[in-house]
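Below is one structure; the comments refer to it alone.
A single protein chain has been omitted; all remaining protein chains appear in their positions.
As written, the chain order gives the labels A, B and C, with residue 1 at the start of each chain.
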Amino acid sequence: MADTLNFPGGPVDAGLIDDLVAASRILAKHGVLDAWGHVSIRHPANPERYLLSRARAPALVSADDIMEFDLDSNPIDQRDRRMFVERFIHGQAYKARADVNAVVHSHSPTVIPFSVTGEPLKALSHIASFLVDEPPVWEIRDVGITQGLLVTNNEQGGSLARTLGNKPVALMRGHGNVVVAPDIRRVVHRALYTEINAQQLVTALSFKRPITFIAPDEAQDPKRLDDSWEVWKAEVMG
Amino acid sequence: MADTLNFPGGPVDAGLIDDLVAASRILAKHGVLDAWGHVSIRHPANPERYLLSRARAPALVSADDIMEFDLDSNPIDQRDRRMFVERFIHGQAYKARADVNAVVHSHSPTVIPFSVTGEPLKALSHIASFLVDEPPVWEIRDVGITQGLLVTNNEQGGSLARTLGNKPVALMRGHGNVVVAPDIRRVVHRALYTEINAQQLVTALSFKRPITFIAPDEAQDPKRLDDSWEVWKAEVMG
Amino acid sequence: MADTLNFPGGPVDAGLIDDLVAASRILAKHGVLDAWGHVSIRHPANPERYLLSRARAPALVSADDIMEFDLDSNPIDQRDRRMFVERFIHGQAYKARADVNAVVHSHSPTVIPFSVTGEPLKALSHIASFLVDEPPVWEIRDVGITQGLLVTNNEQGGSLARTLGNKPVALMRGHGNVVVAPDIRRVVHRALYTEINAQQLVTALSFKRPITFIAPDEAQDPKRLDDSWEVWKAEVMG
Partner (left out) sequence: MADTLNFPGGPVDAGLIDDLVAASRILAKHGVLDAWGHVSIRHPANPERYLLSRARAPALVSADDIMEFDLDSNPIDQRDRRMFVERFIHGQAYKARADVNAVVHSHSPTVIPFSVTGEPLKALSHIASFLVDEPPVWEIRDVGITQGLLVTNNEQGGSLARTLGNKPVALMRGHGNVVVAPDIRRVVHRALYTEINAQQLVTALSFKRPITFIAPDEAQDPKRLDDSWEVWKAEVMG
């Protein structure tokens, strides 16, 4: 494998692109991404650019599919490749948050019921500590009716980014969620454990007893994610 | 692969038959179809005919199994092949609905509980927008007692088609559902997301809070289904 | 494959033994049987004998493992093979019921909650019509305390058979269930759909609405089980 891959914004470490491809497949394998949804990274050498697959199912993404966009989500070198209509979610998140270098948009199945009921999706497990504050729920109708609830322009993407604020996760009513992190491995961790924490919370809520959530003074994101990454990547990258 | 396959009603594009076979296997792989259930298409050149597998488990269907029927569900060229006893569901749907070119009948597991309780199965996710109107529930007893609840004649099939009306989905009490669409890829999308939306609604209902369903003015079927079809088909067609 | 296999009670069609082996693996693959549980048939030529694997996990059973027992569950030709301690469930069912030629004992996971709560496990799906009458629940304490709740003698097996009566299924409190049928394919159908109907009933009950169960005048066991058998067997027999 080449050491670097060429992109318009400058060469990118091939291992990072390999991680981006793996991220897409990992989240598909674990059921967080269905046949749609997408994972991106900020260009490591060029903060006004981000890298995202051309439009195709996450389980099938490979390095050749990765395209470069500016933060208004214009393609830098489109070459007839079809693009995700919802890429504005990514561009606006990078524009609003200098600390964000990786973004996931998914239809995470157990998160959607929280998005339509107002039931707070808070951390009950230490491994989902990033959910210690209740994630906000974005209502797309607040920026006007849109058929299909899709985020197809910068105005909608910007509204979503404002709802996200400085949080790691925002729910999108009747649609899914957006997850951000400082790097690709952490965004995969967060996207996966948002779904798993949701599943466990559904169960805990069924008991109709008070729930002890993770407290602010004990919340801590896992510091080291190499071990989980090793096994998740091994399962999808042959 | 030959460009076309010969059927009594005229040659059919081999790629379309390949999609019909894939549809059957996709819905089996995703748990919508159990060892029974079936998928059909209207003959593309002969609207008074439809194409449906001989009787066998959906996961095992191949192109050689596809038979042709008239809209009364008589076989055109039976050659001793055993037929699905419930094929009348298909024939009557095509007869009643000129806009329908593909039909699925399944025992979709999470849909059955809705069929026996009156709990409305409405869209809470944009990707299931086709469920924006509550699907009707068909009661087979209304056309007389039938042992086993099977749809085995045109009278029963016609009654079901009348309950379906102009909707995309009808539930069959204590039995399953029928899903219709303008083409084979869309009917697979609808059959699969009827099940997934049902699963998410079960979860949302468990919270005992008001649910925001997809509103009529924001509902929109996905326009393009090529990306999901690419990955679903790749998973079952070797 | 030989046409017949020799057993002390007389030769048995090799295809029937192959079906018995497949039954064990099918129910393991579908999660009805865990690492324990067992499937047996009555000897087709010798109604005072039955055929059951030596003690081993159901997923691993092969034709060489099948042993013969009399209806008091004594081995006819043990040859040092270890036996299931709960084989008395089978012998007593065959002794009590001339119409029964196949028996399954399992820890079917979603059936156990019904066995400890008194919640009736009735058919809500036509394909589980055999559950139209509420299955009885057997309480092993009624024949004396037994550590581990195992059925290890003919007295306990006979008590279970009396609770079963003329039904197809009996639940065993805190333990699992027993399923009987006229033949091996039907007992697999019944064991699998007892689990699936239980799963669907859990969901239907969660809605807290009245449930329309399958009515006695519309209940009918599927007449033909060849199609499901074809696919289930293909999935486990290589």
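Points worth noting:
Keep this in mind: a contact is a pair of C-beta atoms (placed from the backbone, for glycine too) under 8 Å apart; a residue touches a chain by one contact, two chains touch by 3 or more.
Note that the structure is predicted; figures quoted are calculated from it, not measured.
Considering the complete complex, the chain that is not shown touches A, C. The missing chain, though absent from the display, is touched by one residue of A:24, A:92, A:129 or A:163; that residue is A:129. Contact with the chain not shown here comes from a single listed residue; of C:14, C:63, C:149 or C:236, that residue is C:149. Listed here are the chain C residues that touch the chain not shown: 34-36, 55-57, 59-60, 107, 109-110, 112-113, 116-119, 140-141, 145-150, 173-175, 202, 205-206.
Contact between chain A and the unshown chain involves residues 124-127, 129, 196, 199-201, 203-204, 206-207, 209-214, 217-220, 222, 227-228, 230-232, 234.
Here is the rule we use: only the chains that are shown with their structure count from here on.
Rounded to the nearest 5, the angle that brings the Cα atoms of chain A onto chain B is 90°. With centres taken as mean Cα positions, chain B sits 33 Å from chain A.
Inter-chain spacing, taken between the CA centroids of chain A and chain C, is 47 Å. Of all residues in chain C, none touches 2 or more other chains.
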